[in-house]
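One protein chain is absent from this view; the other protein chains keep their places.
Presenting subunit A:
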Amino acid sequence: MQKSIYVCCGTGIATSTVIAKKVGQALKDNGIQHKISQGTVANAPTFVQTNKPDAIVSSADVNGNVGETPVISGRPFLTGIKKNEAIDELLNALK
């Protein structure tokens, strides 16, 4: 089944582009079909209501109401530090 992931940062422009690219690569490497949407952290609650993603990957703190949707820090995808742990966390969230 195709998994839906919402990747976000403060503006939905710069860092989320990098994260989306790396998350996409990691999921592809693990053979997971997916659809990535990109946007702002402020828009995360609205996105959750309308699109019900399976996970959120965010470079900024998500403080709105996103219900039960698992939120994974996107910073490891930017810095490369603890990136494998972040990928594992994402894979677990998508199970």
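FYI, a contact is a pair of C-beta atoms (placed from the backbone, for glycine too) under 8 Å apart; a residue touches a chain by one contact, two chains touch by 3 or more; residues count from 1.
As a working rule, contacts and distances are computed from a predicted model.
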{"item": "Chain excluded from display, named as in UniProt, from \"Arginine N-succinyltransferase\", \"PTS galactitol transporter subunit IIC\", \"Cytochrome c domain-containing protein\" or \"Phosphate transport system permease protein PstA\"", "value": "\"PTS galactitol transporter subunit IIC\""}
{"item": "Touch criterion as defined above, residue of A:T11, A:N30, A:Q49 or A:N92 at the omitted chain", "value": "A:T11"}
{"item": "Positions on subunit A where the hidden chain makes contact", "value": "9-15, 17-18, 21, 38, 41-43, 58-64, 75, 78-81"}
